[in-house]
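Only a single protein chain was left out; the remaining protein chains are all shown in position.
Labels run A, B and C following the written order; every chain starts at residue 1.
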Amino acid sequence: MAGNTFGNLFKVTTFGESHGVAIGGVIDGCPAGVTLNLDAIQQELDRRKPGQSAIVTQRKEPDTVEFYSGIFEGITTGTPIGFAIKNANQKSKDYSHIKDSYRPSHADYTYDQKYGIRDYRGGGRSSARETASRVVAGAIAKQVLSDIKFQAYVSGVGPIKLGKSHTELDLSLTESNIVRCPDPEMASEMEQYIKQIRKEGDTVGGIVSCAISGVPVGLGEPAFDKLHAELGKAMLSINAVKGFEYGSGFAGSELKGSEHNDLFNTDGTTKTNLSGGIQGGISNGMDIYFNVAFKPVATIMQDQETIDKDGNIVTMQGKGRHDPCVVPRAVPIVEAMAALVLVDYWLMNRTIKK
Amino acid sequence: MAGNTFGNLFKVTTFGESHGVAIGGVIDGCPAGVTLNLDAIQQELDRRKPGQSAIVTQRKEPDTVEFYSGIFEGITTGTPIGFAIKNANQKSKDYSHIKDSYRPSHADYTYDQKYGIRDYRGGGRSSARETASRVVAGAIAKQVLSDIKFQAYVSGVGPIKLGKSHTELDLSLTESNIVRCPDPEMASEMEQYIKQIRKEGDTVGGIVSCAISGVPVGLGEPAFDKLHAELGKAMLSINAVKGFEYGSGFAGSELKGSEHNDLFNTDGTTKTNLSGGIQGGISNGMDIYFNVAFKPVATIMQDQETIDKDGNIVTMQGKGRHDPCVVPRAVPIVEAMAALVLVDYWLMNRTIKK
Amino acid sequence: MAGNTFGNLFKVTTFGESHGVAIGGVIDGCPAGVTLNLDAIQQELDRRKPGQSAIVTQRKEPDTVEFYSGIFEGITTGTPIGFAIKNANQKSKDYSHIKDSYRPSHADYTYDQKYGIRDYRGGGRSSARETASRVVAGAIAKQVLSDIKFQAYVSGVGPIKLGKSHTELDLSLTESNIVRCPDPEMASEMEQYIKQIRKEGDTVGGIVSCAISGVPVGLGEPAFDKLHAELGKAMLSINAVKGFEYGSGFAGSELKGSEHNDLFNTDGTTKTNLSGGIQGGISNGMDIYFNVAFKPVATIMQDQETIDKDGNIVTMQGKGRHDPCVVPRAVPIVEAMAALVLVDYWLMNRTIKK
Partner (left out) sequence: MAGNTFGNLFKVTTFGESHGVAIGGVIDGCPAGVTLNLDAIQQELDRRKPGQSAIVTQRKEPDTVEFYSGIFEGITTGTPIGFAIKNANQKSKDYSHIKDSYRPSHADYTYDQKYGIRDYRGGGRSSARETASRVVAGAIAKQVLSDIKFQAYVSGVGPIKLGKSHTELDLSLTESNIVRCPDPEMASEMEQYIKQIRKEGDTVGGIVSCAISGVPVGLGEPAFDKLHAELGKAMLSINAVKGFEYGSGFAGSELKGSEHNDLFNTDGTTKTNLSGGIQGGISNGMDIYFNVAFKPVATIMQDQETIDKDGNIVTMQGKGRHDPCVVPRAVPIVEAMAALVLVDYWLMNRTIKK
């Protein structure tokens, strides 16, 4: 526990605060003999990094990953992969406006209460910066699972919803726009909305959807570690996430069994896929798909009343460079976490039959 | 892994198939010195058991728990608590109609593919019967956490939705009706709907909501093991669950930051609670609340076309005694899993400060 | 933690006190499709059980294992195997002589201090009775690892030492005598010694050695989970064990590198085997062998001065039926723990190569 490790067999442990020396992690359990494309790993980081487009935070962090171990002549050796991303951001500046105050709907108050101490320069460990380490690990997991395709995309920005399932979309268009929405028209509408929100000094939430294809039958575990339960945990562990649903999701709760059941084809595939590729917690070979709800970023460019450590009311000024909407940058994080879940079950599945 | 253990410090391992000799489990890590009310544990089982009302399955299983260890003179000793619930159901009967066929949207196909063998008499390990063991463990967790109140209730049956938050309801009314909905009028409507659905030989999904009050500040872990991430996993690990949202949930993704932020009172409480009692993955002392979406039960009393092991199309007859709607019996399960999550973080929190 | 689970992939959790209703356990992660010989499991229990010969405790416990789940038509299903052994011993009798007193070199004092409560009827959880559950799990592990041979035997009783390595012995003779020493002459000498010690109302320690053959190359993990480290932990977790050495062991610390190195044959086997079948924490295919030192049983049939809960000096009378020497009954326990270690690494090894 203590919560900085994810996975059982492909085990990722991350470390690092937003304003410390470096963030990074260790991957333990990556199979030996995987020829890694290191550029592809960096590209995933670039999809997540700040400053990449006009609708994300304009902070500059190069986010270059350095590998310390576990890779020899470009191939994984089966030993732990240590890596770090140096923080460009650690220069001292003036934090007096946040040092003793609790930003509303941030983790400042809860961290102080829990630990009695916190790195007040930014979000510390609660900063979404930690997810860069996950993207590195997830990018490696993707390369291990070369037959499985992870495709996340933005399906909602505030009240603007895509309203189509992944089977009705051309997911190859996701990267064609800065919102990462595979429907170019909707993407354009979302982009305008985000820009307007930013102009107001405000932020807005959104939805990231994800489809996973090429999943072999049999991944998942009974009882507590159902495949979708672990996917749900993985997604809910991403900063700002408030909800997760897979397959028919919340809408499925309104249906009747006769409407919801996925009838079989003779080859074991199903005619419909309201199950979302998982039955009894175990993959059935159909596409896995799910939605992840992100709340609006708590840091807004408007003055807010709040309290300091001593319970005094203070006014917190909105300043700094923050994301008006987190979902475009969340897309690679969702994919990374999905890959981390799948690789673990994929390895686990090798142990189950005599 | 292998997925039959939940928790890190208050660790519950369950075993048992629906038609085996017994189900049961082991609780490892329960603190010593807790005077247990054994009747209260059995009462929780009774809230879950079949045959308890006119709108649940009419199967008869007494579900009496026997404790084997870890309790001495009514007090926990800190050693593992082993327990079992004998299956009344294990008498041989005719399973020929399901032995070689895969029931649609059940786990038959995926289990067979994964394990190459399965106990075909009912759902085996994938049966919701496994959750009886969770209810036992959760009931003990509740007694350990005597200052925390777990209150789950039905807030939706099919298309019928309660449409009120937990703060607008009198949750003491939950057990006043067989639907377990704290709004008596809505409960009555839901009950009629379930009865009609059953008459059609069909089933229907629903929503269970849960409010947790009295939670101390500081429970939760950074990064992967955020409190709501583990709650989400716990809920998604319950049979038939398709979605989880906490606090503002999916609706929160449509809001602006200026609308969503919970401003502080001078005592550290917040004026609103869209955060759902958790900030940065750590409890802030406000009520934790969440919704859990259940799909309709897959076993319906109508004939369905399906396939057998060899890929032949067969007609599966609807028969047996099954729940038309799972949510009334799911209420104690949701509470049990919530208690298991909280007790683990509560114990963990004792280790964090020097 | 809390220490009642062993293994990562073939995970055994045990429960139960010596004088409770039952002891037992859950095995999670046993591969599916293993046809189990249930008689062979009971036979292993019989090798451990009290009353089996003239030199062990004369208590009567049938130690019959009942399986509750995870086995269907004699074959493992991949789901958790729950089992219990009812205690014959739980009838109330007079415990007043030990209730409030701390037996010297027992766990009474430490348990009371740690937990603040303990089942004073016998050793409770600290009783070696707990190892019966391990023997059940180990017997299943042996059947999973059908190509690996686990052969433990008594190599020392008090000052009487066998003084031969496993390669100089005919291990098929181990069960030919009640000491379980494969050298019949030494066995006879040991037997006489144990009988004499018992006559004195005393107890004596001993050594159990173990050889494991047929181990595939490659089992073990780098760094902390070296194969011999886990074997050592497994053995040291058995009641009364004070030491563990493998391969050249303590004697090896006196040698020079030029004497200790195992030179290779051209097929990768080695000419000598001071390494004990493990190099760098990983099996090299040669026999694994090790020694386990057991202290004398603390319960003696002589009066001892001790203290009660309040620190008063009291005289504790020696009575009851206890083992004069624990090693003959420890032989199947050592084999069981070795099998539990090996099966875990054997499963783990399936995950390491792409």
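Rule of thumb we're sticking to: contacts are C-beta pairs under 8 Å (C-beta built on N, C-alpha and C of every residue); 3 or more make two chains touch, one makes a residue touch a chain.
Source: prediction; values computed, not measured.
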Touching the absent chain in the whole complex: find that residue among A:22, A:38 or A:173.
A:22
Name, in rising order, the residues on chain C that touch the hidden chain in the full complex.
1-6, 8-9, 14, 102, 104-107, 109-111, 113-116, 123, 125-126, 130, 156, 158-159, 197, 200, 202-207, 217-218, 220-226, 228-230, 232-234, 236-237, 242-250, 252-268, 270, 274-276, 278-284, 291, 293-300, 302, 304-307, 311-313, 344, 348-349, 352-353
Residues on chain B facing the left-out chain by the touch rule are 8-9, 29, 31-34, 76, 78-79, 144, 222, 347-348, 350-354
Omitted-chain footprint on chain A covers residues 1-5, 8-9, 11, 13-17, 20-26, 28-29, 32-33, 66-70, 72, 75-82, 84, 114-119, 124-125
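FYI, only the chains that are shown with their structure count from here on.
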Same-residue or different-residue interface between chain A and chain B, half as cut-off
same
Need the CA-centroid distance for the pair chain B / chain C, whole Å please.
39
Go ahead and note the Å separation of the Cα centroids belonging to chain A and chain B.
26
List, in ascending order, every residue of chain B touching at least 2 other chains.
1-5, 8-9, 14, 114-116, 125
